[in-house]
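Some chains have been omitted; the remaining ones sit where they do in the full complex.
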Amino acid sequence: MTREDRNLNLDLDRRRRLGMVEAVWGADKTVEQILAAAHRLAAAGETLLATRVDETKAKALRQQLPTLCYHPQARCITLGTLPTTPWQRLALLTGGSSDLPVAAEASIALACHGVEAELIADVGVAGLHRLTARLDHLARFPILIVCAGMEGSLATVVAGLLPQPVIAVPVSVGYGVSSGGHVALQGMLASCAPGLCVVNIDNGYGAAMAALRILRMENTRG
Amino acid sequence: MTREDRNLNLDLDRRRRLGMVEAVWGADKTVEQILAAAHRLAAAGETLLATRVDETKAKALRQQLPTLCYHPQARCITLGTLPTTPWQRLALLTGGSSDLPVAAEASIALACHGVEAELIADVGVAGLHRLTARLDHLARFPILIVCAGMEGSLATVVAGLLPQPVIAVPVSVGYGVSSGGHVALQGMLASCAPGLCVVNIDNGYGAAMAALRILRMENTRG
């Protein structure tokens, strides 16, 4: 038993308790630590979802574990059989193409739980007609996840026009004052539109899990 | 027509579009501005909900409009007939008694839309048994709104234990680093528990509207 194994204490009870797989946050973990988690989860018959895994780590991991799947835009790794027929869909909007990696992380995390996300990209408010032309289409989804950087006002405009739950994901795109995504985050929190929910900057995974909590509630009770 | 009237441009279409009344943010408005809004909404047959109205303003308003109702803990004013039989319930947790005004604002805002909030007060994690003893009770609610100041870890602990949508409201209670509620806000955003949704500091109204978006979705589709 390696040191990585001994110090690993996965929350294998999470699916029973919360209906979610435990995602492995890959950014600060070594290849050995991620591998140990992958083996432990596989042994328990559980899916692996690791986020924030860069290409170098992914390559090293695949050499050890050729069956894992790397999603480069989302910087995610999955291992195990994902649900093939989605039981639910939602809409995933982005302000610009720089927001796509965060949207992709949300998409993979939802796919691991059987939810399909339809991407509606590049509808930032600098060209408002791109959004308003799609309102009827958007009205059909139970939940709207909005990924936006810069000043993040896409989330406010969407939540002012449509009645569904809106989960806003600030994206660390920008420079100067908007560098790091803090302005998008604060603009979403300060939004004048009522009932916007916000997650941490770049937290595509978190937005997916928030949506899953909502969808699952609907599914089991409605 | 007074100047207050001329410069008033209420969003009377909000109920049709979003299923919500337009709430009036009372903090930076004069008594005359709130009165003008009240009359305009009343004329449209719409409910008035004004938040952040202090006692002095409330007294002045009641002299002009004796039928309005002031909720002192919530610092809210309502006018018009509120729904009497709730069509839905949710749980509203607070860490300590200093969080009660924010919880009360959420409660009134929900009541205006026919949702009843059950208050589960004073369950902060410094005395964890107060929360764990109530897990079975909490499991019965479709949504959990958690109001907490200081370091705000109540929201993290709740979202780690229970599968429902959790809407976290940071409260501006505290001193030193936690003064203004920024630590609670950031702690909730940075939470290690998956799928926590966050609104602005002290934004009881926003949490209520986020919950309403979720409940309404369930109601119409389930």
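Chains here go by letter, A and B, matching the order in which they are written, and residues are numbered from 1 within each.
Assume a contact is a pair of C-beta atoms (placed from the backbone, for glycine too) under 8 Å apart; a residue touches a chain by one contact, two chains touch by 3 or more.
Treat the numbers as computed from the prediction; the structure is a model and nothing was measured.
> With 2 copies present in place, identify the total for the complete complex.
Spelled out: 2 chains shown, and the full complex contains 8 copies.
Keep in mind that, in the parts below, only the chains that are shown with their structure count from here on.
> For subunit A versus subunit B, what separation do you get between their C-alpha means, in angstrom?
Whole-Å distance between the two chain centres: 27.
> Given the complex with subunit B, which residues does subunit A contribute to the contact?
17-20, 23, 142-143, 160-167, 185, 189-190, 194-200, 205-206, 208-214, 216-218, 221-222
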